[in-house]
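For this depiction, one protein chain was excluded, whereas all remaining protein chains were kept in their positions.
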Amino acid sequence: MQNIEAIGIGQNHYLILSAIIFSIGIMGVLFRKNIIMMLMSLELMLNAINLTFIAFGYFNGNLNGQIMVFFVMTLAAAEAAIGLAIAVMIYRKFNEVNIRYFEQMKG
Amino acid sequence: MFLSTLIFMPFVFALIVLFVPSKYIRSVSFGLALGHFFYSLNLLRFFDSSSHAIQLAQKIPWLPSLGITYFVGVDGISFWLVLLSTFLTPIVILASWESIKENVRGFHISLFALTSFMLGSFLAIDGVLFYVFFEASLIPMYFIIGIWGGQRRLYATVKFFIYTMLGSLFMLLAIIYLMKLTQVQFGQMSASILDWYKLEIPFVAGEFINTQTLLMIAFSLAFAIKVPLFPLHTWLPDAHVEAPTSGSVVLAAVMLKMGTYGFLRFVIPLFPGAVDYWSWVFLLLAVVGIIYGALVAMVQPDVKKLVAYSSVSHMGYIVLGLFVFNNYSVTGALYQMLNHGISTGALFLLVGLIYERTHSREISKYGGLASAAPWIGICFLIVTFSSIAVPMTNGFVGEFLILLGSFSTKKPFAVAASTGVVLGAAYMLWMTKKVFFGVESDLVKSEKLHLKEKGEKFDLRWREVAYLTPFLGLIFWMGIFPGHFLSYSTASLQHLTQSKGHYELQVLFASENDSKVVENNYQGK
Amino acid sequence: MSHQLLLSLLLLAPVLGFFINGFNFSSTKAIAVGTLGTLCSFISFICSLGLVLKLGGLPEDQRRLTVEFFNWLQVADLKIGFSFIVDQISAVMILIITGIGTLIHLFSVGYMSHDLRPAKYFAYLNLFLFNMLLLVLSDNLLLMFVGWEGVGLCSYLLIGFWFSDPAKASAGMKAFITNRIGDVGFLIGMFILFFQFGTLNFVEILSRLPAVAELGWTGPITLSCLALFIGATGKSAQIPLYVWLPDAMAGPTPVSALIHAATMVTAGVYMIVRLSGLFVLAPNVMMLIAVVGAATALFAALIGLTQWDIKKVLAYSTVSQLGYMFLAVGVGAFGGAMFHLMTHAFFKALMFLGSGSVIHAMHEEQDIRKMGGLAKKLPMTHATFLVGWLAIIGFPFLSGFFSKDEILWSVYASPNGHPLLWFIGVCGAGCTAFYMTRLMALTFWGKSRVPKEIHPHESPLVMTFPLIILAFFALTIGWVGVPHILASVLPGHIPNVFEHWLEPVVPKLSFIGKSSLLEWALMGISVSVAGLCAWLAFDFYIVHKERPKSFVLKMGKLYQFVSHKFYVDEFYKQRILDPLIEGSTALWAYVDVNFIDRLTYFIADFTVSAGAGLKSIQNGQTQQYALYILLGLVTTITWILVG
Partner (left out) sequence: MESINHFSWLDVLLVSPALVLFFSSLIPLLSKIFNGNRETNSFSVLASALAGVVTALGLTVTLGSTHKPAFDGMLQFDGVSFFVSILILLITGASLIFAKENTSSNNHQFSEFVFLLLNSAVGMLTVLWANDLMVFFIGMELMSLCLYILIALSSEGKLSKEASLKYFILGSFASAILLYGVALIYGMVGSTQFSQILESARELILTSRIYLFGVVFVILGLCFKVSLFPFQAWTPDVYQGSPSPVTAFMATGVKTVCFVVFLKTLKILVVGLDSSHKLIEVLQWIAALTMLLGNIAALVQNNVKRMLAYSSISHSGYILIGLIVSGVSGDDFFGSASILFYLASYSIMTLGAFGIVSILEKNYDMQLQVQDLSGLGKRSPWLAGCFTLVLLSLGGIPPTVGFFAKFYIFSAALKYQLIWLAIWGVLSSIISIYYYLRPIVFMYMKNEEGAVLPKEKTLSFGVISASMVLILVFGVMSQPLFQWIISALGVH
């Protein structure tokens, strides 16, 4: 651990990294057409948040951050499960995983 | 309790009507409404015409957190309007006896609800209570026009509703703001109009953006639309044309009065500075309305539209009288409110019963009706004379007092307004001529024949005689003995005009337990 | 009987008649309803006689009977009683109204015997009597206005009595609306007076008048007089509001006799005489009245020269004679005006009834070109008409002679008068003589031009009897007001009763410095002008019948202009009515429909189309929604950090 600080990697690096990953996730959700890819992007966002939690936890010197991560991971799992379930269901029904296909309701 | 009973009796009637067998709905409703009217005549007994105080008052906490009370009472200003409302209900029930064929039950329920709300808005002394009644009265009227109306009823009823709503919502904000002011100035929130009269509302002459002016605009907008004042009047012709007869009658006779009543009860006493400063705007609009309404009425092809525009013109007189604001003009304006109720109400009734016979409102299709139905012709003539303010009819007294009052301080407006006297005669007589005089038109002939085959009378029927007679009686009674009517309002109006800027009203409660001390249990910071 | 009772009866009798006949309006029993109407009118007449006798019994300076029935209208300082006053002026009026009224009722019994709705007719007639009595008896301006509008109303109803004919209905409407224009003037005059003097009571107003006359045009008295005069021009058919009266001939002829000749149209004169104390304080208005009166007198007489309808001729004659009355009033000869009012009431009522008799005999034919030689067929009508004719052209010693002469002399000699006005008056008198003689000649004299299918016959006694009575008065009534110079030469020194009677209530003119020689000369001129014109007309229409045609050809355009009544009606229609209607239509179309409503629609449409526009944002694309979220996020953060 000391090594990390020794080479000058501080809290901000982690935060920036996680922000970048979060942004990548956002971009994924915004621009990937495949529902599965969008789900993965959502997971990416959650993992970026996890990174933030850990970084804060570590640099603030309390363990709560890490505990949060477990919660978030659980939630992410549940979310992924439901997301995939929905994805599978609609794939079965419509034979389609392109998000642009689902624009029946509008206006 | 008397006034509350008066207000809520029609609600109970509506409930009763809900369960009456459909065969008897009309007669039961008529009986109930007539009973209500006679009950309301007790007001003549209870009311002390020598006092300008709010009488027979009842005040109980309603929403104490905001100082809102259920506060009703009557004074010389609202006195006759109350009786006018109760008077009209049995009449319109009679008038709609045959013309309303569908959903009779619903119609009578709407009518009773309407009566309740109208009475409530005339009797409410609490601003919020007034607003609730004022606004709620739109709903039954909306249905009456929308369900039992003519061809373009949907358009008319939605226009009516949204127009009226537009104004009143701003009034709501103004009411809330006044309540806030009471809290700032008296330390206790209150929605009672009587407390509002005591407020010092900041006013800067010559500037547009100041509290009093803005509040006045908010209130005036609501009432000006209701009246309706030029140029906010366009909903009225449509609503009148499409409404069933009974709807037109109530709309013209009572609902429009809610606007002028509002001016008299709220705008003028509450915002003396602003009203003084801006009264020329109202006077101008009123006079423009008088002339414009008359001119436009002159070229209407539709009887009802003509009468509707004549309403615009007549209501212009009332607003003129109110904003000239001296004893004569305000008395005249109040009297004119009743007159307009009587004469325009009767006009709509007559137009309605003619429509029932001929199913047309186009003036050009008529002719010679007076030969075909002389009694209708006579009634129509009398009502026409009342409407154009021929002396010895009610219309004259009001118009004369308004013009007299206006002349004392606002000469140019009075002179301009008096052209309406000529124009009014012009359009009414022109219409009378086209419809009643001349040779019997094809329409009249064929419908007369048609009714004859059906064995029905073309001239006035007994039911119609029954509901027209009170109007004709009142037209002359009010014209020849205006004192009988004015004496109830004199004290209030005199007090109102004499205590400009420091208007206050006392309250006489009907009984001890009608006035519960209102605990304001929430005081914000 | 007390005067209260008499007055109540006087007023109530016609009301009663109105109600009985009114509720029974579909009755066709002409005799019965007519008798009732006449009876009511007669009761009134008896009562007015009684009242006048009572009044005459009082000392000269206390001749005033007042009755207050109830308080009609009371608001603050305004107290209007339902109260009446009988004094010298109203006494003359009620006698004329009820007297001539009764005769005309009687005449109507015969005239309306074949009508479908005689009951309605008599009801209206009685109602008119009531309103007219209200007008002349009221002790304040407002109650007078009640009668003022009331008679207008009855006039409307009676002109349009045969309303199945749209033209007749229109004539009634025109009368009412034109009168209304005047009424607005009346109202405004009343307002000014009220705020000036704090009362509308005649006696009180006159007692509060200032002592000196008001100069200029903008003083309250001048303005109020001006406004009241506008009212008078409406009711009394003066320029510019005279146009309704000729059209009013659409009504039954007895109505024309009663309302549009004898009584209602003189209300304007009556009102000014009633307020004479006020009017003399406004010399400018007086001058205006005189000018308008003179102009009307000549103008209407000129139109009268060219009319072919027997009633139209009489109508223009009435307008013209009313002009004389206003001329008299304008120069301050109030007594003269009242005198002419009275004599005119008799002879004009006589002539109208006579024309009614003719029309009745001619089966509703009114064109004098289709008459001629009726003197033989209708001897009694002719005889009485002859009296009327002589009276109106001012044949010496008939009633018209006295009154017209008094007016013309006053016009010349009064301090307010002017020789030019006198000249106009004389010209008018000449024209009057011409067209009246023309009327006589074409109707009664010469060869018959009556269409074959019409067989004229003399009217029944019920119609000729009133004619005889009226003729008698037309002959003699002038003797109540014999001018002083004439009285001085005539045997018996007949006093000027009329002038004496009115003396206490109307301002008197002073003719100091005017020689009686001048008066004789002027009288001579006017009589000879009238005689000359009458002879000319006789020559034109009886002796040399071809002359009118060549004359008309010679005058060409001028004749057209006059015979089309100077195109005044056309002018009003094209310049006032049509633009008003077109303007209103445009107003409706552009302001209501195209502006206010359009604006409303625009706002509504704009909102709705905004809603439709939002549909494109809400396009169903999940990722776009997510983009909104992101954009919202970024905007918010930027706002907070930068803004």
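Order as written gives the chain letters A, B and C; numbering starts at 1 within each chain.
Convention: contacts are C-beta pairs under 8 Å (C-beta built on N, C-alpha and C of every residue); 3 or more make two chains touch, one makes a residue touch a chain.
These numbers were taken from a predicted model, which means no experiment stands behind them.
A.B. asks: Taking the whole complex into account, name the chains on display that the unshown chain touches.
C.D. replies: A, B, C
A.B. asks: Out of B:I176, B:V204, B:V288 or B:A491, which residue would touch the omitted chain in the full complex?
C.D. replies: For the chain that is not drawn, the touching residue is B:I176.
A.B. asks: Given that one chain is not shown, which residue among A:H13, A:K33 or A:K106 touches it?
C.D. replies: A:K106
A.B. asks: Which listed residue, B:S40, B:S78 or B:T157, touches the chain dropped from view?
C.D. replies: Only one listed residue reaches the unshown chain, and that is B:T157.
A.B. asks: Name every residue on chain C in touch with the hidden partner chain.
C.D. replies: With respect to the unshown chain, the touching residues of chain C are 604, 607-608, 610-612, 614-615, 617-618, 620, 622, 624-626, 628-629, 631-633, 636-637, 639-641, 643.
A.B. asks: Hey, which chain A residues sit against the chain that's not shown?
C.D. replies: 15, 22, 25-26, 29, 35, 38, 42, 45-46, 48-49, 52-53, 55-56, 60, 62, 64-65, 68, 71-72, 75, 78-79, 82-83, 85-87, 89-90, 93-94, 99, 102-107
A.B. asks: Please output the residues of chain B touching the missing chain, sorted low to high.
C.D. replies: 61-66, 103, 106, 128, 131-133, 135-136, 138-139, 142-143, 146-147, 153-154, 157-158, 161-162, 165-166, 169-170, 172-173, 176-177, 179-180, 522, 524-525
Operating definition for what follows: only the chains that are shown with their structure count from here on.
A.B. asks: Provide the C-alpha centroid distance between chain A and chain C, rounded to the nearest whole angstrom.
C.D. replies: 99
A.B. asks: Per the contact definition, I'd like the list of chain C residues that touch chain A in the complex.
C.D. replies: 615, 618-623, 626-627, 630
A.B. asks: Show me the residue ranges of chain C that touch chain B in the complex, using the header's touch definition.
C.D. replies: It is residues 25-26, 70-76, 78, 142, 145-146, 149-150, 153, 156, 160, 163-166, 169-170, 173, 176-177, 180-181, 183-184, 187-188, 191-192, 194-195, 580-581, 583-585, 587-588, 591-592, 596-597, 600 of chain C that touch chain B.
A.B. asks: In the complex formed with chain C, which residues of chain B make contact?
C.D. replies: Going by the criterion above, the answer is residues 159, 231, 234, 237, 292, 295-296, 298-300, 327-328, 331-332, 367-368, 370-371, 374, 378, 385, 390-392, 396-397, 400-401, 403-404, 407-408, 414-415, 418-419, 421-422, 425-426, 429-430, 433, 436-439, 480-483, 486, 490, 494.
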